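Note that one protein chain of the assembly has been removed; the remaining protein chains are unaltered in position.
Which chain is which? They are A and B, in the order written, and residues in each are numbered from 1.
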Amino acid sequence: MLFKFAFRNVMRNKKRSFLTALSIFFAALIVCFAQGWVFGLFEMLTSGMINYQSGNVRIITEEYKNREKFLPVDEIINNSDEIIMRIERYSEVKYVEERIRFGIMLGKDETTVFGLGIGIDFDNKTFNLKQKVIKGNIQNNGIAIGKDLAQKLGVDVGEELLLATKTSEGGLNGIKLPVTAIITTGMKAFDKKVFFISLENAKKLLKIRNGTTEIYIYTKQHEDSEIVQERIKEFLPEGTIALTYKEQLGGLIEFIEIEKKIIYFIFAIIIFLASFVVINTMIKAVFERLREIGTLKAIGMTDRDMFINFTIEGSIIGAFGGVLGSLAGLLILIYLNNKGVDVSAAAEGSDIPFESIIYPPYNFSFFVVTAIFSIIIPALSSMIPAKLTKKFTPSEMLRKI
Amino acid sequence: MFLEVTDINKTYYAGKVPFQALHDITLDITKGEFTALAGPSGSGKTTLLNIIGCIDKPDNGEVFIDGELLTEKNSDELAFYRREHFGFIFQTYNLIPILTAFENVELPLRILKQYSKSQSKDMVMQILKKVGLEGLENRKPLELSGGQQQRVSIARALVKNPKLILADEPTANLDLETGETIVDLMKGMNDEDNVTFIFSTHDELILKHAKRVIRLRDGRVIN
Partner (left out) sequence: MKFLFSLSLKNIIRYKKRTILTFLILSFGIAFYIWMDSFIDGLNEQSFDNVINFETSHFKIQSEKYDEDKPFSEDNFMNNYKEVVTALEGTDFIESHTTRIKFPAELDNSIDSTPCLVIGIDQEQDKKVFILPEFIEEGSLKPGCAMIGKKLAASMDVKVGDFIYITFREAKGMFNSIEMEVSGIVFSPDPGTNNSTVFINLSEAKEFLNTEGVTEIAIKTNNRDKYKKYKVALQKSIPDYKIQSWIDMSQNFLAISKMKKKFSFIFVYFIIIIALVGIINTMLMSVLEKKREIGTMKALGFTDGDILKMFIFEGAIIGVLGSIFGIILSIILNWYFVEHGIDMTTMMEGFGTDNMGYKIIGIAKSTWSIKPMINSIIICVIASVAASYYPAKQATKLQPVECLRTIQ
């Protein structure tokens, strides 16, 4: 009965209720949208980092970890093939990849550019290079080079590039390979410095035998990372370590956790601000209905009944705007997810693996979380004006015209 | 004694200016009385009714009903007491505009929570018939005339068979003819069901219908 009563009171002044709900609507809309946007970016960032830098679990030598920023090629995991084969059999594991990364000074004519070479199996699933070719095609005995790097060097498909660098044995070695594909990863930071060659060529260039520098393990679920890590630890050769992405990206994950809390707090504030409109409307509703409240109290309704009544009334308005606003926010996310947002300007200067066009993810949970926020906060806010009903005695209220 | 009021005083403040509405009021009412409080406006009729009806508190003095001291109770206890034992009729009817005539009358029963839905429906229809509003039960207050609205409000007061009905100027907003029928209706209820009525009025013509008249002037009983 209380609900029906409150609902009819909401409908009594439709224009005002609508405007009040509208403010919650916009608040919910922006909160839902921002959730997709911000958390989407976080999600992209983490998964980008996992894909390109940490794997779910990564095996390297202990010394490699200390010198990682130099991408040492003399820190070799021996018998890597055997290790990979063993891990591939785990049911939690999606795939295992071997990578050899090396820094190199690339030169062509007068140009000198620092490049990052990555030796991979060209069928590699993480980089999925075949889908990223914009010119030429991937060949096992060639170079697949990032678009911006190719442009800087002034090389095109068909031309040869001399790769010369320090080997694992300490000396210098060089091989000439043809550029057979130009690729784009969608990430500026990558496209301007990365090129790929096959594992065989990388090992030949760097004189790495019977081993590799890094093994990346991708699990079916992120949560399985620790389990896999434990199992690997049992047979890891001396001097090598297996690290989960959490251990490797600790700073980033911690940062995201803190940031998430701050953002939820901001969300709450936005909806609370919009709830000011609800508070205003309800104060007005209480004052214009004093005589009714007096009558209802005379009939025998308690202060608590009246308090609940007005709280429900405000909550209905808030919930109406909140649910629709969350829905609208979700729809905008779905739209942007299909269309994509160009953030290349922001991605330009930073060296974070970030794609230039972002497709903010949408998730039904964004809707649910926003709806919960925007139902609870206006409801709590409605309690402030609902309390006013207790302030007067019934006879005082009856006396008001 | 059914209702006893002893040494009631009440002072209001209009800003900082005190105004004593009631001076040492003492009176007794027996069960089944049909009593009018008479006096010009400002004589304290409404204040006295409100204090008897426990929707206002006296500065001092006591109100007993059936030997129970009401002036000691807290606001929730009073709400529960009113819900069971009192019926109110107001000068401006004070029907809830968002509810139909039927729902307005049903409201006290819903609050009381003693009757099933079908029971209360029967009770409401019966009382509406008694006040002559059969067929109008689905109208909202704004779709009814003043007299009809006051009938709804009488029905609302009577539906739960209260011990006492307090009516504050029930006829003041109505023309004389309608006013008289309303008072006759109340009187009929009083005769038939032996419900105690106290009503206030400043209209001498209406006063003729009362069985007992208590006259007030400047907050004092003068007869």
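Here, a contact is a pair of C-beta atoms (placed from the backbone, for glycine too) under 8 Å apart; a residue touches a chain by one contact, two chains touch by 3 or more.
This one's a predicted model, so the numbers in the text were calculated from it and none came from an experiment.
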Chains in view touching the one left out: A
Residue in contact with the excluded chain [from A:M11, A:I134, A:L273 or A:V368]: A:L273
Omitted-chain contact residue, chosen from A:K15, A:R89 or A:K176: A:K15
Listed residues A:G55, A:P72 or A:P360, member touching the removed chain: A:P72
Of A:N79, A:T111, A:N141 or A:S365, the one touching the omitted chain in the full complex: A:T111
Subunit A, residues in touch with the chain not shown (by the definition above): 15-16, 19-20, 22-23, 26-27, 29-30, 34, 45, 49, 53, 67, 69-70, 72, 103, 105, 107, 109-114, 152-153, 166, 249, 251-252, 254-256, 269-270, 273-274, 276-277, 279-281, 283-284, 288, 343, 345-346, 348-352, 401
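The rule we apply is simple: only the chains that are shown with their structure count from here on.
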Where subunit A and subunit B are represented by their mean Cα positions, the distance between them in whole Å: 66
Subunit B partner contacts - residues on subunit A that touch it in the complex: 1, 5, 8-9, 11-12, 291-292, 294-305, 393-396, 398
Residues of subunit B that touch subunit A when the two form their complex: 47, 50, 53, 55-57, 75-76, 79-84, 86, 88, 90, 92, 94, 96-99, 107-108, 110-112, 156
